[in-house]
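One protein chain is absent from this view; the other protein chains keep their places.
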Amino acid sequence: MRIREHPILEFERGKKIQFTFNGNKIEAYEGETIAAALHAAGIWHYNESDVLKRPRGLFCAIGHCSSCLMTVDGVPNTRICVTDAVEGMVVKSENRGDIK
Amino acid sequence: MREDDIIICRCEDVTLGTIRELIRQGYTTLEEIKRIARCGMGPCQGKTCTPLIAREIAAITGKGIHEIMKQNHRPPFGGVTFEEIVSGRDEE
Partner (left out) sequence: MIHEYDTAIVGGGPAGICAALAAGKNGLKTLLIEERTFLGGQLIKQTHRFFGSEEEHAGTRGIHIANDLKSELEGMSNIDVMTSTTALGYYEDGILTALHDEKMIKIKPKSLVLATGAFERFLPFENNDLPGIFGAGAVQTLMNIYGIKPADKVLMVGSGNIGLIVSYQLIQAGVQVIGVVEAASKIGGYLVHASKLRRLGVPIMTRHTIKKAIGTDKVEGALLCELDKNWQEIEGTQKQMSCDAICLAVGLTPLADILSQMGCETTFIGELGGIVPKRTADLETTKAGVFVAGDLAGIEEASAAMLEGELAGLNAVKFVTGDERVTERIHHLKEELHGLRAGPVGEKIRYGLAQLFEDSVITSKKIESHEHDITRLAHTGIPSQENIDEKLPDEKRMIKPYAVIECFQEIPCNPCVISCPFGAIYIPKEDINQSPIVDFDKCTGCTSCISGCPGLAIFVEQRNPEQRKGTVSIPFELLNRPQKGDVVELLARDGQPIGTGVVKRILYGQKQDKTAVITVETDIDLVNKVRNIQLQRTGKKEVM
């Protein structure tokens, strides 16, 4: 959910854009990171951890904890919390090197 | 869930139980635990887990934190593609 009214801040949002997450269309505004847009869309559960298959999602949102790594436009290990969403981006939560 | 199941290293899914077991087996430095359990080798390079592992080592062995917290860091800090390193672009 995006904040419309705030007592201190005014949010100037850029152009509306769209990207896909695991095949689903997600709306975003230019300037938002992929993680921010997913969070606004209510997507908090990103994927499962490699070994113990535990559900994981956003944690630090600043690129330091490795919880948000996804495959973006074919590039694995992309930190979506510091990557801006771009029109037409293809984001997949599966993040293994053997993805074709 | 038990205390031993608590996740200490998010990148490599290493639990508190595993860390404690390794320490009891005699692996009482961060470098040893890194080489056996991979804590510190994942994408976050030990940022998340190191202080917590150090605390466990201190608690179990009685070693001082100063002695435990000695690490080696090697570049690069951040993801660089292999292509970028080896591409041998002509430099001006």
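First chain written, first letter: the chains are A and B, and each begins at residue 1.
FYI, a residue touches a chain if its C-beta (ideal position, glycine included) is under 8 Å from a C-beta of that chain, and two chains touch if they have at least 3 such contacts.
Treat the numbers as computed from the prediction; the structure is a model and nothing was measured.
Colleague: In the complete complex, the non-displayed chain touches which residues of subunit A?
Modeller: Output for subunit A: 1-3, 5-9, 11, 13, 32-33, 36, 39-40, 44-46, 49, 54-65, 67, 81-82, 84.
Colleague: Of the residues in subunit B, which ones touch the absent chain?
Modeller: Looking at subunit B, the ones touching the missing chain are residues 1-3, 5-8, 10, 16, 45, 47-49, 51-52, 65-66, 69, 71-78, 80-81, 84-85, 91-92.
FYI, only the chains that are shown with their structure count from here on.
Colleague: How many Å are there between the centre of subunit A and the centre of subunit B, using C-alpha atoms for each centre?
Modeller: Each chain's C-alpha centroid was found; their separation is 26 Å.
Colleague: Quick one: in the complex, what on subunit B touches subunit A?
Modeller: Interface residues on subunit B, with respect to subunit A: 7, 10-13, 15, 42-44, 47-48, 79.
Colleague: In the complex formed with subunit B, which residues of subunit A make contact?
Modeller: Contact set of subunit A toward subunit B: 49-52, 54, 56, 59, 64-67, 69, 77.
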